[in-house]
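See below for the structure under consideration.
Only a single protein chain was left out; the remaining protein chains are all shown in position.
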Amino acid sequence: MGYVAVKKTMSAIPQDIIDQENAKLMAAHQADYDALGVRLARVGIDIEHIVDRLMTLEVGIPSWGMVSGGTRFARFPMPGEPTHILEKIEDCAAVHQVSGLTPRISLHFPWDKANDIDEVRDYAHAHGMGFDAVNSNTFQDQPGQRLSYKYGSLTHSDPATRAQAIEHNLECIEIGDRLCAKGLTVWIGDGSNFAGQNEFADTLDRYLESMKAIYAALPHDWRLFIEHKLYEPAFYATVIQDWGTSILCAQQLGPKAQCLVDLGHHAPSVNIELIVARLAQFGKLGGFHFNDSKYGDDDLDAGSLNPFQLFLIFNELVYAETRARGQFNPAYMMDQSHNVTDPIESLLNSARAIAGAYVKALIVDRKALREYQSSNDVMMAHHCLRMAYETDVRPALAMARLRKGGAIDPMMTFRASGYRAQKARVRKSRPAIGGGII
Amino acid sequence: MGYVAVKKTMSAIPQDIIDQENAKLMAAHQADYDALGVRLARVGIDIEHIVDRLMTLEVGIPSWGMVSGGTRFARFPMPGEPTHILEKIEDCAAVHQVSGLTPRISLHFPWDKANDIDEVRDYAHAHGMGFDAVNSNTFQDQPGQRLSYKYGSLTHSDPATRAQAIEHNLECIEIGDRLCAKGLTVWIGDGSNFAGQNEFADTLDRYLESMKAIYAALPHDWRLFIEHKLYEPAFYATVIQDWGTSILCAQQLGPKAQCLVDLGHHAPSVNIELIVARLAQFGKLGGFHFNDSKYGDDDLDAGSLNPFQLFLIFNELVYAETRARGQFNPAYMMDQSHNVTDPIESLLNSARAIAGAYVKALIVDRKALREYQSSNDVMMAHHCLRMAYETDVRPALAMARLRKGGAIDPMMTFRASGYRAQKARVRKSRPAIGGGII
Amino acid sequence: MGYVAVKKTMSAIPQDIIDQENAKLMAAHQADYDALGVRLARVGIDIEHIVDRLMTLEVGIPSWGMVSGGTRFARFPMPGEPTHILEKIEDCAAVHQVSGLTPRISLHFPWDKANDIDEVRDYAHAHGMGFDAVNSNTFQDQPGQRLSYKYGSLTHSDPATRAQAIEHNLECIEIGDRLCAKGLTVWIGDGSNFAGQNEFADTLDRYLESMKAIYAALPHDWRLFIEHKLYEPAFYATVIQDWGTSILCAQQLGPKAQCLVDLGHHAPSVNIELIVARLAQFGKLGGFHFNDSKYGDDDLDAGSLNPFQLFLIFNELVYAETRARGQFNPAYMMDQSHNVTDPIESLLNSARAIAGAYVKALIVDRKALREYQSSNDVMMAHHCLRMAYETDVRPALAMARLRKGGAIDPMMTFRASGYRAQKARVRKSRPAIGGGII
Partner (left out) sequence: MGYVAVKKTMSAIPQDIIDQENAKLMAAHQADYDALGVRLARVGIDIEHIVDRLMTLEVGIPSWGMVSGGTRFARFPMPGEPTHILEKIEDCAAVHQVSGLTPRISLHFPWDKANDIDEVRDYAHAHGMGFDAVNSNTFQDQPGQRLSYKYGSLTHSDPATRAQAIEHNLECIEIGDRLCAKGLTVWIGDGSNFAGQNEFADTLDRYLESMKAIYAALPHDWRLFIEHKLYEPAFYATVIQDWGTSILCAQQLGPKAQCLVDLGHHAPSVNIELIVARLAQFGKLGGFHFNDSKYGDDDLDAGSLNPFQLFLIFNELVYAETRARGQFNPAYMMDQSHNVTDPIESLLNSARAIAGAYVKALIVDRKALREYQSSNDVMMAHHCLRMAYETDVRPALAMARLRKGGAIDPMMTFRASGYRAQKARVRKSRPAIGGGII
């Protein structure tokens, strides 16, 4: 989605650095790759086929994830953070260059607003990058904004405030269209902190009315992603609190409206892979915001806390693809808050985890699995997944990266490039306190 | 639903005992009632109107809740428990007699199977009791059962097992019809304990296919209640895991299919009153299984742990009734497990909590609330609910019971009647170990 | 604790406004009070005794709670917010004036740092206010700060950073001492976002070492409150994650070290009143940060979401007081984030909820309760609590406020005073974006 094949003319990281690092690791990499190939061949899997499929995987990255995140308590910036959209694009390009997995940037407005949209687009294209779904922001007040979103935006009791929020979304579509993006993600902070603050049904009525106006403005090949969230910033109730409300709204809006699953936006202990399967089954799985969490919407690195869950999600995706016969096209994106790590490194870390989960899902023996399931051989059905999961697929990931011009070892290569230190010398510093973090 | 006006000819508890107990408390009761009336009149509410509305509230009680419940670890029976369906009916009648709130019994098959269904019906009617929705049971294997539900029932991979489970539901409808019940509640334990055990989409396909067969057999004035549950007995995934799957299935099945909300079947910290509002808004709120819980599906007495939540649920129900303009008719039932209390006493305790929550919801100043909401006066909107909630409505409850022939103080009256001790002398004892408990 | 009897010479709200509002409500108030008195007398309770005890209840309020709170996503300020410590004191005094319950302010450094500490103290005293425990802040970096707390403070791997954090705490003690405060509350954000980031045992060793240095600097009549928190800002593990670690550390430090229970800092579904009882039993219950929450550390108004839980906590406190025979002196404080309400109104709302919970706990029939417990009459033991809880104690609260010179209806009286509108005219406005919110 949103990717325009263009001639890449600029490199965030000099390619020769990547090549040099790869050269050091090549022999060991090839040996490991061969050993994995032998092992997979033994169970009837062609490693080349797996690498080919992996090379088609694309995951978007968020512009807002390129700066240090924070919490309501504090934000601790690091030297060399990007300070405007062009610098963010450059950092995104660096991630893609070594990972080979993240060719699109997701923008957030008005944070990423620029005077010259064409310059933004061209600068991205020159780095070999396209644009993912654009994101509207009606959960904050901006300097000079006429009406406040303190008590809601698309669901506000005042029609004028709703109109303002709708208008902002329409503008996002317009900008996105010029960037060749193909989707709009709408996440709102609307909800309540007190019982009685709103009538639940009335706010949802207003939500649907507002969203219909936005839906009507979508270009024909766009999708509208509805993102639900159990809580935060609203702490008693949110308007789009779970996948149930999300899918009912998507049904009301029409075929372009789909549900977006952020892995951190669910109640404790909920089975997320099951929700993924349900959305796929009912034709409304629009895409993902990948991250990981232990307590709430922690926005930690995807796969860093429960990698098995990430695998199970991809297991559902691979299965849904089979069932859907070509109708299945979820948009993948990372949405993380990097509070104590270099954002580029965290995105590399997460890209690896996502690719790993995908490859492990690809090597599940689905024919055997299906037979075990049919005969209720529970242990062997589970074993089937576990054997795929326990396989060390790092050599396959490295090979896919390598073939795309990326790094065998992305983290070490990025560090070897001295990229961040160089940026710390040339970029302005940002203040420690404050937010704007999703 | 399901209630047939009949001449009551039998009393579980002698009416004169109730009258005697009431006589002792009458003076204080009248004084408290008058004081409450004055207080409510001051805010423009006619206490008589409230009592009239309360007198229309009816809550079903579960036959299986009349015996001591238990856990997988143990069951500790008490002397005088009912040992067959007629004794359960008698106990239910005792609850209704003193509470005036529970005129219908919900049966569970095959647990409540009887050779002579007419006798069951007549015995209930003679006690002034009717029948609520009937419940099928395909989460256990029964002695002599041909095919096991170990790996599923309505969703089993084997068509023969599904057919058996469908057949059981059809039989439940048939029995229910003879009892003048008007609904079937389907809760299944189907799901999985291991990732990989089932394909989520396939099991749901089979569920829908099975349910369509059951739906087709419903009498024209019946409803089919779909009951979701996050987990237990399946511990990795359940087929109908939440209200989202529930409502999507209800949509597929048709207008008679509605969603049933058991208060204990949700993920931790989920906002249940919001789910209630959503189901009402989308026209699929079928009814409730009231209980309370702190950790999981604890099945404790309704209102015993979070009475404010119960109030907020009734607050939604009162509001939904207004919005729906007559189309709104959820079925109320208690579904509790009484592990350490006398089941009759726990049901009296819960009936009081439910009636209290309803009355408090009725005395919310909705006109003021709406204005506060419109103007985003969050504090006063919340205050509006709190002022209703903090009102001591016990005198109104007592008056409604009294006017229906019940007890001013149900608990003390029940104890004064010596009912349980008398039953302990005449009923057989039940074994300590074992289950069959929802 | 920390309260110095002084002559009050300044009033945040003109007393005659309070008196006028009270006059309007007096007749109805007296009637309600009398009716409650009759009702309580019937169960052997003297309402005057209850009001007397309530009048001894004191709850601290946080200086940082006087401005609009926010989340990592946004902060929406309101007109008339205080902009420095003296204005905060004035607002606190307004809360105390109408509620009669909150005579002490808890300061947070460096947020509340002032050039002239004596002026701060005198200004508070002139308003009839004293000081509660002071709070250190090592979870943020301040402009000009030498070493960053990004990777920890009291537990940082670098001894110099730890020394800086210790030094800050010593300064807090020094300032607090000049304010006649008698306690220091230490809450740190230290922890980790990634598995492997720290060794758990090593960080706790360093915590204890740092805390010993702070403990050693405590004046003889001070207490050191250890505040635990499950998560946020650290999202994988926190150093003082629960009451278990808290009490073990308090044991290591010595008798002045006690545990502070913030109601929002626990895992989902944990029984907080049980934790309160455990800390009391082992002699380490230092105090509370009252608030309410549904999902995480939501910091909503105390008693606004689960008032029954608040009652159960006070039920434990009343019982612990009996058991402890005079040795029991927990410090009560509110710690809330007021994101969508006027902070003063939210604190009035919470003060009412806290006082109500306390009164309801006082009117529990403890003699009867004990007998029911001894004989395992579970239902009646529970009933005992419920009957107290369901009592409408608002008239008793109003009487206690009235007798302390406060308002029968604090919320309406505060609004009638026009306090906030007047402040909006004279105070500077604050920026919408940013934090510093607990």
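Letters A, B and C mark the chains in the order given here, with residues in each chain numbered from 1 onward.
As a convention for this text, contacts are C-beta pairs under 8 Å (C-beta built on N, C-alpha and C of every residue); 3 or more make two chains touch, one makes a residue touch a chain.
Predicted model only: the values in this text are computed from it and were never measured.
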With respect to the chain omitted from the figure, which of B:Y151, B:Y215, B:Y332 or B:Y389 is a touching residue? B:Y151
Hey, which of B:G37, B:G70, B:G244 or B:G287 is the one touching the hidden chain? B:G70
Consider the whole complex, including the chain that is not shown, and state which of C:F76, C:F109, C:W187 or C:Y319 touches that chain. C:Y319
Looking beyond the chains shown, say which of C:T83, C:Q142 or C:N271 touches the absent one. C:N271
Of C:F131, C:F194 or C:F314, which residue touches the hidden chain? C:F194
Where subunit B meets the chain that is not shown, the residues are 70-76, 139-141, 143, 148-151, 189, 192-195, 197, 230-233, 235-236, 268, 293-296, 298-301, 304-305, 339-341, 432-438
Quickly run down the residues of subunit A that touch the omitted chain. 28, 31-32, 35, 38-39, 42, 268-269, 271, 294-295, 304-309, 340-342, 345-346, 349, 356, 378-380, 382-383, 386, 389-392, 394, 411
So which bits of subunit C touch the chain we can't see? 150-151, 157, 192-202, 204-205, 230-231, 236-237, 241-245, 247-248, 266-271, 273-275, 277-278, 280-282, 308, 312, 315-316, 319-320, 323, 369-370, 372-376, 378-379, 381-386
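Going forward, only the chains that are shown with their structure count from here on.
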On C-alpha atoms alone, could you tell me the rotation angle mapping subunit A onto subunit C? Nearest 5 degrees is fine. 180
As a test of understanding: of all chains, whose mean C-alpha position lies farthest from that of subunit B? A
Look at both sides of the subunit B and subunit C contact and report whether the same residue positions are involved, with over half shared, or different ones. same
Any idea how many Å lie between the Cα centroids of subunit A and subunit B? 43
Going by the touch rule set out above, which residues of subunit B reach two or more other chains? 268-269, 271, 308, 378-379, 382-383, 386
